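Missing here is one protein chain; the remaining ones are kept as they sit in the complex.
As written, the chain order gives the labels A and B, with residue 1 at the start of each chain.
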Amino acid sequence: MKNLKEIIVPTVVLFVICLVATFLLALTDKVTAPKIETLTAETEKKSRAEVLPDADTFSNAKTLSVDGKQYSYYIGYDENGNIAGYTFTTSAKGYGGDVVLMTGVDTSGTVTGVTTLVLNETAGLGMNAQKESFRNQYIGKSGVIGVSTVGNKAENGIDAMTGATITSRAVTNAVNLALELYANAKEVGGNG
Amino acid sequence: MTKYYISILLTAILTNNFVLSKFLGICPFLGVSKKLKTATGMSLAVIFVMAMSTAVTYPINAYLLEPKGLGYLQTIVFILVIAVLVQFVETVLKKYIPSLYSALGIYLPLITTNCAVLGVVLLNVERAGAEPSFGFAASMFNSVGGGLGFMLAMVMFAGVRSKMESCDIPKFLQGLPITLIAASLVSVSFLGFGGIVENIFG
Partner (left out) sequence: MAEKTTLRKEFTKGLLVENPVLRLVLGTCPTLAISTSMTNSIGMGISAMIVLVCSNIAISMLRRVIPSKVRIPAYIVVIASFVTIVQMLVKAFVPALDSALGVYLPLIVVNCIILGRAEAFAGKNSVAASAVDGIGMGIGFTAALLCMATIREFFGNGTLFSGADSLLNLFGITSFTGIEIFSRLPESLHIEPILILILAPGGFFTFGLLMAVSNKIAEGKGKPKAELRGCDSCPMSGSCSLIARDEAGDCAEKQPAQATANTTGGDA
């Protein structure tokens, strides 16, 4: 009988601890989940306003399919209800994983702003892609953007960050992808 | 597709080395790297457990936790699964494959609280959520690569430490300080791999 007790008691105690722990977690999740959701939505809204400052209101999320991949984008309208531009969320492979950006493009196909959404690059090197001094280089550019490194000037290029050429290229690739999506989105027609 | 998997493997071994650039699994790296034999044994056990726990936790997450919206239970479920798995593997090896047990068995219990194992599992799940193309096979390659990277760092460092044994080290640096400074130099050598994978696989 003693053996049976030796098996049952620990099992029951461990089970009760797990049960209480799971209950507590579910409770915290219930409280924090809506807060996290609104926070994410707010951050996205703020990013959209930042990369497309001319827009007053935004459409709902739209999807676009290019080369078999789905991309989501938003159309921004100015105060008169005319299309001010588009915002695209694109990604490219960086040094520490995917770099995800939001790019604003106006109706003439010019970049109006770039902001980083996901960035897991090296601190002090690739992480500098968050800085305005780097991101603002893209504003006013159109077509296919290149990357200039030391001693290698690219046409229509931005200056790469010192020691973080891979991140610079990844950001540029993602912006170029956004410009490509812009051409497609325009074809579909911005009337939706 | 093969290219994609090889690039994941090489990135995990060289550019994003678990020990030397992500600082995961530092305790065994500093603690059990004195002798080449123990370093290899520990590394093999880590590779084994990393692959096993990814093989188990990936389906749990993809088919059980995520569809039910229980993502917040990830940490607690994963650590328990790893603990049970390690215990289970240890018992099975001891009973049925004693030769393997005598080689790996002694390192297995240590690995439950090794942050490299929980780390690789959590990183895989996080990346699978962000990149749809990063599926089960990619997760497995990433885990095995992470384990191999751990082994590479351990074996290299065991070599460095055996050379250090015969050196005249200033008194205030003896022990842990010089070990950490040596680790720093090994880590510098891994900085040189930056960009290599991207340049090979475009």
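Just so it is clear, a contact is a pair of C-beta atoms (placed from the backbone, for glycine too) under 8 Å apart; a residue touches a chain by one contact, two chains touch by 3 or more.
Just so it is clear, the model here is predicted, and its values are computed rather than measured.
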(message) Touching the hidden chain in the complete assembly: which of B:30, B:56, B:100 or B:155 does that?
(response) B:30
(message) Tell me which stretches of chain A touch the chain missing from the display.
(response) 6, 9-11, 13-14, 17-18, 21-22, 24-25, 28-29, 32, 35-36, 39, 43, 118, 120, 122-125, 163
(request) State which residues belonging to chain B touch the missing partner chain. (result) 20-27, 30-32, 34, 37-38, 72-76, 79-80, 83, 102, 105-107, 109-110, 112-115, 118-119, 122-123, 126, 172-181, 183-185, 187-188, 190-191
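Just so it is clear, only the chains that are shown with their structure count from here on.
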(message) Centroid of chain A to centroid of chain B, CA atoms only: how many Å?
(response) 29
(request) Note which residues of chain A are touching chain B in the complex, please. (result) 21-22, 25-26, 28-29, 93, 95-98, 100, 118, 165-166
(request) Would you tell me which residues of chain B are touching chain A in their complex? (result) 15-16, 72-73, 76, 127, 130-131, 194-195, 198
